[in-house]
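Note that one protein chain of the assembly has been removed; the remaining protein chains are unaltered in position.
Entry: subunit A
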Amino acid sequence: MIKAILIFNNHGKPRLIRFYQYFAEDMQQQIIRETFHLVSKRDDNVCNFLEGGSLIGGSDYKLIYRHYATLYFVFCVDSSESELGILDLIQVFVETLDKCFENVCELDLIFHMDKVHYILQEVVMGGMVLETNMNEIVAQVELQNRMEKSEGGLSGAPARAVSAVKNMNLPEIPRNINIGDINIKVPSLSPF
């Protein structure tokens, strides 16, 4: 089970918080703070796993995190999850974000918090991994977006045009531009 997914920036400002297990509001904030404290201390050349914080579930729980440019993506999981599996799930999630937002950056996460949540809902549902296939996730998200656009009427048109362009598979626009194996260099914007 995934107990919580936390995304915060290099300064510990939360960007997306999703708990799959109930914690009181102040406890949530404490978990965010301590997780940031734990994770931010670590160099980039150490492993991406942290064990045994006392906050969520005690010794049975692990922090699996990735650091992309200005953002930390932290998954708090119990021992029933595969470490490397989750590590790549984070990668899948970020790649999906990148696909949906075109060169995702911290700002996208701030201003489209709801959309990020919708994407996440297609990846993880109630603490369980629902989908690991990026194309499938994107398809589901787009299905929802279409609905939004159809409601948006005229204002939705440009987005449709953009997606039409995208779908033409232009050779000039390479896919997955910046996504390397571990660290995608997300263009760092003015830090918040």
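Just so we're on the same page, a contact is a pair of C-beta atoms (placed from the backbone, for glycine too) under 8 Å apart; a residue touches a chain by one contact, two chains touch by 3 or more; residues count from 1.
Just so it is clear, contacts and distances are computed from a predicted model.
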- Query: UniProt name of the unshown chain, from "ATP synthase subunit b", "enoyl-CoA hydratase", "AP-4 complex subunit epsilon" or "Trafficking protein particle complex subunit"?
  - Reply: "AP-4 complex subunit epsilon"
- Item | Interface with the undisplayed chain - residues on subunit A | 14, 16-18, 20, 22, 25-26, 28-29, 42-43, 45-54, 58-59, 80, 82-85, 87-89, 92, 110-114, 117-118, 121, 125-133, 135-136, 140, 143-144, 147-148, 151-152, 155-159, 161-162, 164-165, 168, 170, 181, 192
